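The block that comes next holds subunit A.
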Amino acid sequence: MSTLAQEFSKGIFKENPTFRLLLGMCPTLGVTTLAFYGFGMGVSTLFVLLCSNIVISVLRNAIPAKVRIPAYILIIATFVTIVDMVLKAFVPDLHGALGIFIPLIVVNCIILGRAEAFARKNNVGRSIIDALGMGMGFTISLTVLGIIRELFGSGSIFGVNILGTSFQPMGLLSSPPGAFITLGILLGLCNFAFKRLGIE
Partner candidate 1 sequence: MERKLVVSSSPHIKSPENIQSIMVDVLIALFPVALMAVFLFGFRALITMVIAMVAAMATEAIILRKGSFFGDGSAAVTGLLLAMTLPPAPPWWVVAIGAVVAIAIGKHIYGGLGNNIFNPALVGRAILFVSWGTHLSGSVWLKPVPFGFTADAVSQASPLVTHDASLGDLFIGTVSGSLGETSALALIIGAIWLFYRGHIDWRIPGGYIGIVFIFGLFAGGFSMGLYHVLAGGVLLGALFMATDMVTSPVTANGKLIFGLGCGVITMLIRLFGTMPEGVTFAILLMNGLTPLIDNMTLPKKFGEVKKSA
Partner candidate 2 sequence: MSERTFVGGIHPSYFKDYTAGIPIAPARAPSQVIIPLQQNIGAPCEAIVQVGDEVKVGQKIGEPKGFVSAPIHASVSGKVSKIEPFNHSMGTPVMAVFIENDGQDTPFEGMKPNKSLEELTAEEIKAISKEAGLVGLGGATFPTHVKLSPPPDIQIDTVIINGAECEPFLTADHRLMVERAEDVVFGLQAFMKALGATRGIIGVEDNKPDAVSSMRKAVADAGGGYNIEIQPLHTKYPQGAEKMLIKATTGREVPPGALPMAVNVVNQNTGTAIALAEAIKLGKSLYERVVTVTGPGINKPGNFVVRNGTLIRDLIEQCGGLTPDARKLILGGPMMGFAQPTDEIPAIKGTSGVLLLTEEFVKDVPIAPCIKCGKCVEVCPMNLLPNFIGSASEKNVMDLAEKYGAMDCFECGCCTFTCPAKRPLVQWIRIAKGAIAASRKK
């Protein structure tokens, strides 16, 4: 049994959902044109993951195994709907930018995956830690990708101009093909770095 600290950090490094487990790729590619979008998506997902992990962990003995998947989905969908409403009410810009990817948090493999692999087997405390770790890992990944794409694709980070006005932005990075290529290269670099650091 690992310590809570390990439980938390594994989501960020060893089992980083984006770079190690390759989960939740759709929003990773879809919304990271700007760092803020990536961050927003990450936090939304973190919220849903946290809530659903708690609820599922609490109900883990009450839900019969046969219908657990539909039950989990229902729980997750409820929180997603809440997030949808909250974003719409408070940050309509972000809501518009994330668009269809908000309802699609429901089918983000990370959330169902953690429910299935972790929350249904562990107590509430551990599930919270797990959700925080995984959610943070996801948020960090998305934000990093967003920063890279925003920096070279628009010359700014979180909307703050960094590279000056003479910089000619590389349109590729803010276009769909650029999302794939950047993530692919980043993934390769990550594999390289992880190997070097001895994390496998």
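Throughout what follows, a contact is a pair of C-beta atoms (placed from the backbone, for glycine too) under 8 Å apart; a residue touches a chain by one contact, two chains touch by 3 or more; residues count from 1.
Quick note on selection: all candidates are chains of the complex that A comes from, given by their letters.
Since the structure is predicted, the reported quantities are computational estimates derived from the model, not experimental observations.
One candidate among 1 or 2 touches subunit A in this complex; it is 1, while the rest do not.
Subunit A meets candidate 1 in the complex at residues 168, 170-173, 175, 177-178, 181, 184-185, 188.
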